[in-house]
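One structure below.
All protein chains of the complex are present and in place, except for one that has been dropped.
After this line comes subunit A, so read on.
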C-alpha cells in the first residue's frame, strides 16, 4: 500500500486517464521555450544559435550512444534529450566555445541522466548537472558575457565561439557584466524595463523575463508543470528581497529586480518544475519551492557568486526524495499519525 520512496502517487478514485505522454510533454516544453529561444538568438546573433545547436547535438549524440539499440528510436523521438540540450544551451553564455557547449550536452545526458538509469530515474536536473560541470571546469569562459549584437551584425560570430576543441581564443567582442554582476560588484542597478524585455547581457535564454513568463503560463495551463513550484519560488524570492530592501534600500535591490534578473525565471518555470526531480505532493512542492527561493537569495546576497539559481535547484533536487517521504498524505482509515509514525 505504502512505499517509502514513491515514484508514483496514486490518489483515491475516481481517476481519469490523461492522454499525456512523455513526447507530448516535451513538445509543450519546446513550444513554451520557443519565444525565449528565438529572442535569445535574435539578441545575441548567430553565435548563440550555434551554441544551442552544439549543446543539443552533444545531448542527443550521447543519448543515442548509450541507449540500447532497440530503444534508440523511441527515446530520441520523445524529445527529452532535445529539451535537455536546449535548456542547457539557453543557460550558457553566448560567446562560449562550441566544443564546451557540446561537452556540456554530453555531461548533461551522460552524468545527469543515463548513468542513473535513464529518463525518470535521475536525481538531479540533467541540464543543470551539465551546466554545473561546465562552470566548475571552465570558470572564465562560463562567466564572460558578451554584449548583445543587435540586428545589424546578426551574422557576426564571436571568434571565441569557434575555438578548436580543448583550446580557447581571446574574447574579442564587447563584454559586459550581467545585471546581477553589476549589482553585486559595482552596486549598479539596471532599468526594470530592460530586464523585462531582455535588453541585458547574460545567458542566451535567461534575459527576456516577459517571454519566459509567457511560456511558463502556457505550461501551467497545459498542466505540464506544478504551478506551486514556480509560484512559491517567485513569492519567496520577492518576499526575501522586499525584506532586505526595506532594511537598506541603498545596498539591496528591490523585489522586482530580484525576480527578473539572472536565471530565476527560466530556473523557476523550466528547471525546478521538472517532474522527475521535484516532489510529487502539493505540500512537498511548496516546501521545495520555498527552499529554492531561500537558497537563491542566500547565495545572491551572502555568497561569493552573483547568481545562485543553479546551485539552489540542484541542492533542493537532492532533498526531493526526503521531502517526498515526509509529505505523503495520510492513508484513508489509518489514523492521524503520519505514515512514518511507525505504528503500522
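Simple rule for what comes next: a contact is a pair of C-beta atoms (placed from the backbone, for glycine too) under 8 Å apart; a residue touches a chain by one contact, two chains touch by 3 or more; residues count from 1.
By definition in this document, contacts and distances are computed from a predicted model.
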item	value
Protein name (UniProt record) of the chain left out of view, among "Ion-translocating oxidoreductase complex subunit E", "EfeO-type cupredoxin-like domain-containing protein", "Peptide/nickel transport system ATP-binding protein" or "TonB-dependent Receptor Plug Domain"	"Ion-translocating oxidoreductase complex subunit E"
Candidates A:27, A:72 or A:168 - the one touching the absent chain	A:168
Among A:45, A:79 or A:97, residue touching the chain not depicted	A:97
Hidden partner chain, touching residue among A:139, A:249, A:282 or A:329	A:139
Chain not shown, touching residues in subunit A	97, 100, 111, 115, 133, 136-139, 141, 163, 166-169
